[in-house]
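Below is one structure, written out as structure tokens, with a few remarks after it.
For this depiction, one protein chain was excluded, whereas all remaining protein chains were kept in their positions.
Right, chain A next:
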Amino acid sequence: MGEAPVKLSLKGVCKSFRLRGTGADGQEQFINVLRNVNFDVRQGEIVSIIGESGCGKTTLLRIVQGLIRLDSGAIEVDGVPVKKPGRDRGFVFQQASLLPWRTARQNIEFGLELQNLTRAQRAQRANELLALVGLSHAADQLPHQLSGGMQQRIGLARAMAINPEILLMDEPFSALDAQTREVLQAELLRIQAETHKTTLFVTHDLDEAIYLSNRVVVLAAKPGRVKKIIDIPFRHPRPELPELRGDPLFQDIRAEMWELIRTPAPAVAA
């Protein structure tokens, strides 16, 4: 099987934040969040990022989207550096972040309204996406009338509506109960099989990372850097997660990841 071309690449990404106030010596204080992060995501691949809380996963994803500027390094899409948010990338937020005054359909149309589309084109696209995430019946509900799982589906549909080449997802299922989460995970795989979107997926759930991904990037903390990139060999379409969990290989990969996350990486001088 020939390797797909690289779609997204992170090259030497570094980021530090200035802390409020100054230290004991009166100097400005900085916190190193990401140091020299390098990896590629191939066309059509799902790559997950895992790592302990606060290791910089969200920061990394927001940098890729262009919501945060990086200190040094580069984000490249198809080999071209990108610095600002663009419609080649769609972002799915952790707390759905739907606009509360818009119905499900209007939320999906948000990104489309920023493009030169006619009302009819927007409506048609929104219908397609509503059908894709199985929420055609809830099109005219306001977000507060939707369950958490439905809100996440709309958030995903909103990102997919602009037909981005790359999907960026920040713990999109972490606020959901276990059952809903498994349903949505399977749904994401189904949608992925249909649309072949290159996907970068942040999670702290190891099972989720293994189940969804072609590869998993394990980040070390303080500062965040790539500890290891693990290939997940299961072929698509994959069996459902409970079944896959029974596979000894799944157990081995999970144990390896757990070990990687648990053992602190050697500290790096700031």
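Observations on the model:
In the analysis below, contacts are C-beta pairs under 8 Å (C-beta built on N, C-alpha and C of every residue); 3 or more make two chains touch, one makes a residue touch a chain; residues count from 1.
The rule we apply is simple: contacts and distances are computed from a predicted model.
Of the names listed as "Dihydroorotate dehydrogenase B (NAD(+)), electron transfer subunit", "ABC transporter permease", "Sarcosine oxidase subunit delta family protein" or "2Fe-2S iron-sulfur cluster binding domain-containing protein", the one that matches the UniProt record for the absent chain is "ABC transporter permease".
Note on the undisplayed chain: of the listed residues A:R69, A:R87, A:R119 or A:H196, the one touching it is A:R87.
Within the set A:Q43, A:Q95 or A:N163, the residue that contacts the chain not displayed is A:Q95.
Contact with the chain not shown here comes from a single listed residue; of A:Q65, A:Q151, A:Q185 or A:S213, that residue is A:Q65. For chain A, the residues touching the absent chain in the complete assembly are 65, 67, 84-87, 91, 93, 95, 97, 99-101, 110-111, 113-114, 142-144, 162.
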